[in-house]
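Taking it in order: structure first as structure tokens, then the write-up.
One protein chain omitted, others in place.
Chain lettering (A, B, C and D) follows the sequence in which the chains are written, and residue indices restart at 1 in each chain.
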Amino acid sequence: MRKQLDRWLGPLAFVLVALDVWLGLWITPPDQVQGDYVRLVYVHPAVAWVALYVAFGMAGLCSVLYLWPRTRSLAFDYAAAAAVEVGVVFTILTCITGAIWGRPTWGVWWTWDARLTSTALLAVMFLGYLALRRVPAEPHVRARRCAVMALVAAVDVPIVHFSVNWWNTLHQGATVLNANLSPRIHGSMAWTLLLSFIAFTLLFVWMVIARYRLEVLRHSGENKDLDRALSERRAEGAEA
Amino acid sequence: MFRDAALVAGRDLRIELRSRVVLWQVLPFSVLALLLFAFAFGPSQARLVQSAPGLFWLALLFSTVLFAQRSRALEGSPATREAARLLGLDPAGVFLGKTVALFLELVVLEVLLVVGLLLLFHVVVVSWLVLIAACLLAALGLASASVLYGALSGEARIRSTLLPVLLLPILAPVLIAGVRSFQAAIKDGAGLSGRWLGVLAVFSVVYTGLGIALYGPLEEN
Amino acid sequence: MFRDAALVAGRDLRIELRSRVVLWQVLPFSVLALLLFAFAFGPSQARLVQSAPGLFWLALLFSTVLFAQRSRALEGSPATREAARLLGLDPAGVFLGKTVALFLELVVLEVLLVVGLLLLFHVVVVSWLVLIAACLLAALGLASASVLYGALSGEARIRSTLLPVLLLPILAPVLIAGVRSFQAAIKDGAGLSGRWLGVLAVFSVVYTGLGIALYGPLEEN
Amino acid sequence: MVSAISLQSAVAVAGRFPVLAGVDLNLEEGTVCAVLGANGAGKTSLLRLLAGLTALERGAGTVLGADLTKNTSGLRANVGLMGHGVGLYEELLPRENLAFMIKAARLDPSGIPEALDRVGIRGRIAATPVGQLSAGQQRRVVLASLVARRPRLWLLDEPHASLDAQARDLVGSVLEEAAAGGATVVATSHEPDIVIPLADVVVTMAGGVVTERYAGGRMGLSDVS
Partner (left out) sequence: MVSAISLQSAVAVAGRFPVLAGVDLNLEEGTVCAVLGANGAGKTSLLRLLAGLTALERGAGTVLGADLTKNTSGLRANVGLMGHGVGLYEELLPRENLAFMIKAARLDPSGIPEALDRVGIRGRIAATPVGQLSAGQQRRVVLASLVARRPRLWLLDEPHASLDAQARDLVGSVLEEAAAGGATVVATSHEPDIVIPLADVVVTMAGGVVTERYAGGRMGLSDVS
């Protein structure tokens, strides 16, 4: 079962993404207002969804599991790290696809809209997490620090979200994301949209698993290394 | 827990009083930050008054980073930190003690900054209550977040650059809510300010709670 | 002198490459500072664009403080510093070497910030020449002043709070001249910019000169 | 006798390097154990493991009844460590440093002046912040903190380094007293002539393991195996 999953997950994710792109680019109709740029709707929201909710949610959850004494295991630390790493990629992709979309629709690459701003903050928090991981420390020390950081950041996300929303809407109305898609949505568009969410989530899962595997592999390599290092260490004493 | 908190707060404040680093270095920095912001955005008087709340909270935020550095530096070298870990102090108590000491220092800073604001930027405060509530809530939130993150960020040589990156994004809600509360306090939008004071309150409660819960595992090692 | 400078610059850059502190901690801080300024003064788009030069130079200035901290931290513990003083290096060479290393790092930062500015604040640059000249001159001035003041500010525990207070007021001219040059570069007031570029040039020449002359007596003890 | 320390194939890792490569060590309560060994043998690493400051990577170990594979915060409160570095607050006076430690351990601070006096920290020196004292004076203050705290396990990393002749004698009598009071003492050293006479058990380390064990000169509670 697991092997099957392993074998099929990656290809499946890619096939779905390819299908999504194909449907998005060639099958669905262009929008009356936005023209062909609307096709980004099959990429951008899904990518954003993964970055914001799936990645950070997973990182937060794994961190709690690590900190909880009964479930404390470096596996959760690796999983959290994998989620954040892939999450950073998706967050940056969100910003890039958003910016590409913003250029024709708003005329600018970036604006200080609530959502964009909170996404940027999130990206910086993710980056901070990765910076913290790079500080040399014992595995469990690092795991503890990183878990606390991820948890604190995860708790901060809703606060940031609300405050940024209020921050912006107080001064000016929701000028940006008022393009309500639902009335104009075409049947094939709705399906493609749904597909995009599934496809990118699967892509995320696949990437996280790969990153996690790599980490575990490195660690098991470490274990083998440890055995060799142990005998080398003992030999140090013998030669002295 | 509270006994340990009192002990730790006493230690921090005593070292602080003896070294006077906060008095001579951190407080001047804050005033300086205010002035620099004025340089960068001045000299139009109208724009300055308009940006006064932003200036105040930015200065407070950047000063908080220094306070956080200092609060951690008080704990001394790695050897000293290790010795302290061998004392069997309750981590929650340590967290609370450090937070209380930092809170007191931040309140002093806020008083100074408010005075600076009134004198330098000719701001007229309408609702003192909102202003004071915002300051106290923010001080608590900033203090607890700083102590928690100070413990995250390792040794001195790394900390002086790592801590700002970790701490500042977390503090963004305080910045936003603080600016808004101040705008309300200045324009007497007391009705409006409630929501923003709420953000500040949630922030400080959440971080104090997280600190009490998580400081143990963090300092474990 | 130049041999020693090359040696010292090599040491600083090597430790930096090994520890990657600048890459992971200082550069993100700069981007973050930009974001926070936007919070404090936004979200009105017009006001943001207007303040873009101020934001850029403030972010650069505050980042410079971190760079200065880091540059000094590279020199290690008091014992390490003392050992280095027993090597008979030419102080002017040490100063130059550290300044060069810091200059290179600051240029990388400036490139990053300019890109951020273009993308985030929709700034349109008219005179690239002025912008580049301002950036290079400022980087030299900031680097030399930082190295000089880093040597003034003593030990790590004190330095993390003392250095900002010492350094920032000194850098105020760079802030003002930089903001003005940028405004000129954006609006193509090339005629105007000459004077401000002159200020930057004078600043960097003066501090480099002062550093070469005074680093000896400073490090003497 | 009650076992104070019991390590079975204990492995500890720093970075990725196995600083301890399978240590076996059993000590009963009230024993004074001297640890000898070349530079890099793992003596400091052993003390840090026993203090609960580094994790046990493999193997098993209990110290003062606490399992090293579990949370060691309970253990740490019973341990006094005198390491290579001086773990004192440089701005505070010797007395204030000790007061902080003693109060943290919920002990009576009235013994502090006596402890300081005993290690020769008095007069002007007692009124100088610790950071300005000489190397040996700082180590004397650390010694005083152990005397005042009376931990159940004393871990001393080269206790004699930086101390003058008089203070070296003092270390001997302080250790004797501690062991007589039931405390367990583990002390590393590069001066066998000084520590072997003080020890019940002498252990030598090399390459991260214990290589030899024999009886020392104290013979108070020897448990040579």
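Quick notes on this structure:
Methods note: a residue touches a chain if its C-beta (ideal position, glycine included) is under 8 Å from a C-beta of that chain, and two chains touch if they have at least 3 such contacts.
Quick caveat: nothing in here was measured; it's all calculated off a predicted structure.
From the options D:Arg76, D:Arg140 or D:Arg218, the residue with contact to the chain not on display is D:Arg140. Only one residue in the set C:Leu66, C:Leu89 or C:Val147 touches the chain that does not appear here, and it is C:Leu89.
Even with one chain removed from view, chain C keeps its contact list with that chain: residues 3-4, 7, 11, 14-15, 18-19, 76-89, 91, 216, 220-221.
Listed here are the chain D residues that touch the chain not shown: 14-15, 17, 37-40, 44, 84, 120, 125, 128, 132-137, 140, 158, 160-168, 190-191.
Keep this in mind: only the chains that are shown with their structure count from here on.
Chains joined by the most contact pairs: B-C. Distance between chain centres (mean CA atoms), chain A to chain D: 48 Å. In this assembly, the C-alpha centroid of chain A lies 34 Å from the C-alpha centroid of chain C. In chain B, the residues touching two or more other chains are 19, 158, 162, 165, 169, 172, 176, 220-221. Counting partner chains per residue, chain D shows two or more touched chains at residues 55, 71.
If you check each pair of chains against the touch rule, the ones that pass are A-B, A-C, A-D, B-C, B-D.
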